[in-house]
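Heads up, one of the protein chains got dropped from this complex, but the rest are sitting where they should.
On to subunit A.
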Amino acid sequence: MRVALFVTCLADLMRPNVAFAALKLLKLAGCTVEVPETQTCCGQPAYNSGDRATALTLARKVIDEFEGYEYVVLPSGSCAGMIRAHYEELCKDDPALLARAKKLAACTYELTDFLVNVAKLESVPGDFAGSITYHDSCSGLRELGIKQQPRQLLGKMGQVEIKEMSEAETCCGFGGTFSLKFGDISTKLADNKCENACATGADAIVGGDLGCLLNIEGRLRRKGDRKTQVLHVAEVLAGKLD
């Protein structure tokens, strides 16, 4: 399988290990992975803010960079969702671009969904030992149906115990620019998420979207919790990176 990895702007800037972990997992699954060099952003912040022109410029670039691969995989439900669920609407006024966008959307996958349903990865090299609780990020869950896939993969790790939190599917309050525009509401929602997560007593909060994870970790640390780890599912599954 010839796969292009779209690392996402947050992984690139904040957590390169998430991208390296995704790379490791895809290779283990037998994929030939390329990382298109000029990639930057899927355009979602502009799209969600109503700036169609900017979003379209970035979408064109993404389509140019990523078409022609068998699969495009992203370690993010919201970015994969942007391409898979929204590029069609964004490109609707340009028939030629629309056709290409649809083709790209059809072969674009969130990482855990790809590993379970396409690559059918049998085992994962992660060595995390302890309890984890999983936060279901909104876009991944509601746009792409990501729910069982990460749990299935984590379930292959013999020393991981999954403890489900109450309100796992409730928004953590990140919402992209919402986290800055309505910071106090965003903080309250993050606080609710942290309370629910910590009530499980889990050693780590795990999720598939860096925006959510930065938000949750940020609130946790401000509350004084330095103990609970906050990890991307790719990092947990991939284990040690060289």
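By definition in this document, a contact is a pair of C-beta atoms (placed from the backbone, for glycine too) under 8 Å apart; a residue touches a chain by one contact, two chains touch by 3 or more; residues count from 1.
Just so we're on the same page, contacts and distances are computed from a predicted model.
> One chain is missing here; what is its name in UniProt, given the choices "(4Fe-4S) cluster-containing protein", "RNA polymerase subunit sigma-24", "Carbohydrate ABC transporter substrate-binding protein (CUT1 family)" or "Heterodisulfide reductase subunit C"?
"(4Fe-4S) cluster-containing protein"
> Which of these, A:171, A:204 or A:238, touches the one chain of the complex that we don't see?
Only one of A:171, A:204 or A:238 touches the chain omitted from view, namely A:171.
> Going by the touch rule given at the top, which residues of subunit A touch the chain that is not shown?
Per the touch rule, subunit A residues meeting the hidden chain are 7, 9, 11-17, 19-20, 35, 37-41, 43, 45-55, 57-58, 61, 89, 138-139, 142-143, 170-171, 173-192, 214-215, 217-219, 221-222, 226.
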